[in-house]
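With one protein chain held back, the other chains of the complex are shown just where they sit.
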Amino acid sequence: MHSGNTALAEQFDDLEQQHEASSLGMWVFLATEVMFFGGLFTAYVIFRNLYLPAFEAGSRLLDVRIGAFNTAVLLCSSLTMALAVRAAQLGKKGALITFLLLTLLLGLTFVGVKLALEWRHDYIEGLVPGVNWTFDGPDSRHLELFFCFYFFMTGVHALHMVIGVGVLTALIIMAWRGKFSPQRYNTVEMSGLYWHFVDIVWIFLFPLLYLIGGRY
Amino acid sequence: MGTAAVETGIESRVHYLNASYGIKSWLLTTDHKRIALLYLVSITFFFFVGGSAAVLMRLNLIEPQGALLEPATYNKLFSMHGIIMVFLFMIPSIPAVLGNFLVPMMIGARDLAFPRLNLLSWYVFMVGGCFTLYAVIAGGVDTGWTFYTPLSTTYSNTNVISAALGVFIAGFSSILTGLNFIVTIHKMRAPGLTWFRLPLFIWAIYSTSVIQILGTPVLAISIVLVALERLIHVGVFDPAVGGDPILFQHLFWFYSHPAVYIMILPSMGVISELVTAFSKKRIFGYKFIAFSSVAIAAISFLVWGHHMFVSGQSVYAGIVFSALSFAVAIPSAIKVFNWTATLYKGSVSYQAPMLYAIGFIGLFTMGGLTGLFLATLAVDVHVHATYFVVAHFHYIMVGGAVMGYLGGIHYWWPKITGRLYPDGWARLAAAIIFVGFNLTFFPQYMLGYLGMPRRYAIYAPEFQVLNVMSSAGASVLGVGYLIPLVYLVWSMRYGPVAGPNPWGAKGLEWQTPSPPPTENFEETPIVTEEAYAYGTEETQVA
Partner (left out) sequence: MWQGFPIRPEQASTIARGVDHLYYFLTAVDLFFTAVIFLTVFYFALRYRRRSEKEKATQVEGSLPLEVLWTFIPLVFVVVIFLWGTNLYIRNSRPPEASMEIFVIGKQWMWKLQHPEGPMEINELHVPVGRPIKLTMTSEDVIHNFYVPAFRVQKDVVPGMYTSIWFQATVTGRYHFFCNQYCGTNHSLMGGYVTVMKPGDYEQWLSGGIRGESMVSAGAKLYEQLACITCHGTGKGPPFVDLFGKPVKLSDGTTVIADEAYIRESVLYPSAKIVAGYQPLMPTYKGQVSEEQLLQLIAYIKSLSSVEGKVAK
């Protein structure tokens, strides 16, 4: 049955089974997230197809530079996350905490830039459907639909980032308390998977929302 | 196999029910068996709420002009009946109650892979249920459980958003449960328990879980978009503001068709268990039944358009969806034949679970075949959205899934509670349910072909005779459902104590005491036999 190993949960026979279970669990969860975002992307693509001029116009109203900056931020954060997992694998506590902190900061940067720069700007410009929509030009209805999708998709993505930030905070605390070792770092690896997934969603979002404006 | 210790003295032994006392030990439990009971209480409650709506509906339908209710109230009742029965009863029922209780036991594990996630599942379910109940209390919702747009987004004046939120939240419970089962079945099987030695109930739960995790997120998106559109009037689905109402139907049915297989597959798994146990036979065609569960899960994602044959979708799309819908019928037929063949040269006994199983086989066959009518394009153009459809899906969901659920409840009741219920009453209830069910729903096939639309509070007088028959049947059915409530609760206190294996059945769950200890097994069993290995040795009734 059980050894005195406190990291081994009651229902598992050994650590290997526990690790495999949590890995599979995370992959299955990511599969559900693919379906969730996939449904959204499908709806977006259908409407883009129907109302291309309005969607291109909406895309041009987004700031590509901020979007690109945020993309770079996220890509770096995936790098630091991967390095954090590596550090955990090697038992390097200092490096682990450092890289987790960097990832956390980059993640916060992303969310901060999005909220304080992009969304605030959109609010001031009257481009937030349902909250402050004052756009009066041609095709206003379809442009509003674009922004509805923009805020919904980036909002859901940002929500996942915020959850990721919370997970990272918990990881940092656990790392500080010495909970991880080369034998016991599965939690870091699984969190890394989640973080990479959220990054990949953004890699799809960025071109779909920002880059289709017919300017390239 | 592990030792089959015969235990007596239920009160003197520690098991999962008496291992700890107090409300906290139940509300904060991570024991899959206790969580199963939490779900049992919840879904039974929702079943009777949804059932009460049905009673009122059928009473109203005794008269063409409506015997009881204003149309506005009737519309709310059928909507609530659908929402509660589908999302708060049918979808969770077997997976969350029987699945939660049995999956770890059937594979020789101590618990599911993620016990705390399991408890979270139940809480999420309850929150979703509360939102839905709030929608009822606050005046109801009248969009139908299908929330078609733009009625739900723009024109309905009822509590659409809270009902939609309730469904959205309950969906996460379904996803988390499915995730838990998939990981558990993959990673926590006892030594020697290969995939093809698993009980077919596990195959059924596994296939169901795959549908749950892949389909439910799409429903979540559809529902959120409806709520969003209703709140800020942006045109996703309302054509008046540039949206597409048919897009909603595609998104909605992409989940809701696989959802009906979430509702039937676990029940089919139960039937495989019952038919083997009560004829003391190995299942006929194990791999065929196992693979047909997987096939049904896979094909189920490809047929959603058959709900939309008259929606204005193209003729060619209709043809493709029709062909695929016929394809999904074949695996179900294979199961029915294999269950029937399992009885051949068996030693068949007729306790209540077996009566439910036999009822299932007959009613599922009839109801499933009426699915062919609906898949047939030329006929569907006549019977779409009539009572024919209502009869079809009630035959499957009530005559099929609910009977399978009740059969499972009765079969595993001694294991769950350590008590036996009075089988005479159980058989009587099963018979009443069977008769009442057919009286209620068979006339509805005829009503449908005659042209009576569904969701009608007031109907044309020529349909009255069949409606009265159906309502009469419903009263019988209602009585039938109440009877088990009485004797099952009675048995928990006064029923004879059950041993570990009152049915003499094969399966790891019968190798432990009834009720089982919290950790299920003293030692992890080692499996050396195929599933349903009857005939290899005498299995004592214990």
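Per-chain numbering from 1; labels A and B assigned in written order.
We adopt the following convention: a contact is a pair of C-beta atoms (placed from the backbone, for glycine too) under 8 Å apart; a residue touches a chain by one contact, two chains touch by 3 or more.
What you see is a predicted model, and the numbers here were worked out from it, not measured in a lab.
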Message: In the whole complex, not just what's shown, which of B:Ala67, B:Ile330, B:Leu482 or B:Ile526 touches the removed chain?
response: B:Ile330
Candidates B:Cys130, B:Leu420, B:Leu450 or B:Val468 - the one touching the absent chain: B:Leu450
Query: For subunit B, which residues reach the chain that was dropped from this view?
result: 71-72, 75, 142-144, 148-151, 154-156, 239-240, 244-246, 279-282, 284-286, 288, 310-312, 315, 318-319, 322-323, 326-327, 329-330, 333-334, 336-338, 340-341, 343-350, 358, 361-362, 365-366, 369-370, 372-373, 375-379, 381-382, 384-386, 446, 449-451, 453-460, 534-535, 538, 541
Field: Contacts of subunit A with the absent chain, listed as residue ranges
entry: 53, 138-139
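We adopt the following convention: only the chains that are shown with their structure count from here on.
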Message: So the centre of each chain is just the mean of its C-alpha atoms; given that, what is the distance between subunit A and subunit B in Å?
response: 35
Task: Quick one: which bits of subunit A touch subunit B in the complex? Just the residue numbers, please.
output: 1, 10-13, 17, 20-21, 24-25, 28-29, 31-33, 35-36, 38-40, 42-43, 46-47, 50-51, 129-131, 141-142, 144-145, 148, 152
Contact set on subunit B toward subunit A in their complex: 104, 109-115, 175, 179-180, 182-184, 186-188, 213-218, 220-222, 224-225, 228, 231-236, 241-244, 247, 251, 254, 523-524
